[in-house]
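Written out below as structure tokens is the structure these notes cover.
Yeah, one chain of the complex is gone here, protein chain that is, but the others are all in their spots.
Up next is subunit A:
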Amino acid sequence: MALPKVKEDALAARLAVMPEHAGKGWLAGARAEALARLAAMGLPARRDEYWRYTDPAGLISPEVSAAAPFAAGDETPIFDGIDRLNLVFVDGLFDPAQSDDPALAGVEIERLAEAGGKDIHWAQGVYGVLEARGQTPVQRPLAALATAEATDGVLIRVTGRATRPVALHYVHESNTSDAILHHCVKVEAGAALTLLESGPGAARLTKVLEVEVADGAEFHHIRVQGRDHERRAATHIFARLGARSEFRSFTLTANGRMTRNEAVLELTGDEARAHVAGAAVGDGDFHHDDTVFVTHAAEACESRQVFKKVLMNGATGVFQGKILVKPGAQKTDGYQISQSLLLDEDSQFLAKPELEIYADDVKCSHGSTSGAIDETALFYLQSRGVPRTVAQALLVLAFLAESIQEIADETIAEDIRGRLEAWLARHAAKAGR
């Protein structure tokens, strides 16, 4: 089927500003295949079913709108208190000087550019492969773009239980940086890894993270997206889960002009567990979109989607979440909740929960709510002497609690609660009465 001219033109304009990716090896082949997928899809447009609530213009334009890096002052960087292996990217390029020596028992870490030239590599079975599987039934052109045009990335293979988390920190320096990252993680049978991600990465970040979680393996992911007010990001997680494996991902988003976080999870082995959660807080010019697709393709698997957004001063939140239970995926336990707390009448939350079930012995529930802060609870707290702004922060944190509970590491969860509290205190004055 021919591509509409508008999509074709948009793609041509976007690709025209891309650098050449020279080289041979397996990566060149994977890039070429992704480019072909992308050419067949074109870039997303507002008319596409999954882009109705989010205008892709700022994510697909050839030029990047300027975004100044956020000055965090003397605030302690996130995850600083965690003993971790740190890998730093500046405006989308790996910076060995700021990074730790990538040596960790049971974990192989390679830079995409270096590993890509080889003829044979384990990442061939993951890179672009999970992304390609995730293109049906819903197209995700920006993910194909990241596979085809990645400026950098890491390949992580985990063969044991990693003793420390691997942390990817994305520094944003240039006001007009346009970073495209693509990472692959393969957690082999029985192995375990915690991956931390932090920072905005660039004025605009397009990113794919593919994760293969083999039988009995564990993958925990905690991400804190940068607080730059004008930054834009389109990120994707594609995960495939083997039998009795566990996948957990939590994302905190505070600020950002435009964020689209997609998660595409496929449970292919019996008794696998996938939890994906997010907490987003936005004030003013803030558009945040969680688009999630969970496929149950095996028996007795459990999935949870827990997304909470706090919106004020005209901020917009979007949630599009689907649970697909394939024929034969009996004893599925699927749960999905998306909720927004609107602190004023100018903010909005748009939600599209979907269930599609082809098995008869399953338990699936979904709920979506949108509401204001509970004035009765607020008065109750005030009547006990708690100042209104503190009372409001307590209630907002209580609202976000269910998503933060998805973080397995209590130290990190506590740190994130503290940061949210500080954010709320800074923004409370504006929310006011």
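Simple rule for what comes next: contacts are C-beta pairs under 8 Å (C-beta built on N, C-alpha and C of every residue); 3 or more make two chains touch, one makes a residue touch a chain; residues count from 1.
Convention: contacts and distances are computed from a predicted model.
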*Absent chain per UniProt: "Amidohydrolase", "Cu-processing system ATP-binding protein", "Monosaccharide ABC transporter membrane protein (CUT2 family)" or "Fe-S cluster assembly ATPase SufC"?*
"Fe-S cluster assembly ATPase SufC"
_Touching the hidden chain in the complete assembly: which of A:Ala66, A:Ala398 or A:Ala422 does that?_
A:Ala398
*Could you tell which one of A:Ile82, A:Leu350, A:Cys364 or A:Val390 touches the chain left off the display?*
A:Val390
*Please give every residue of subunit A in contact with the chain that is not shown.*
374-377, 379-388, 390-391, 394-395, 397-399, 401-402
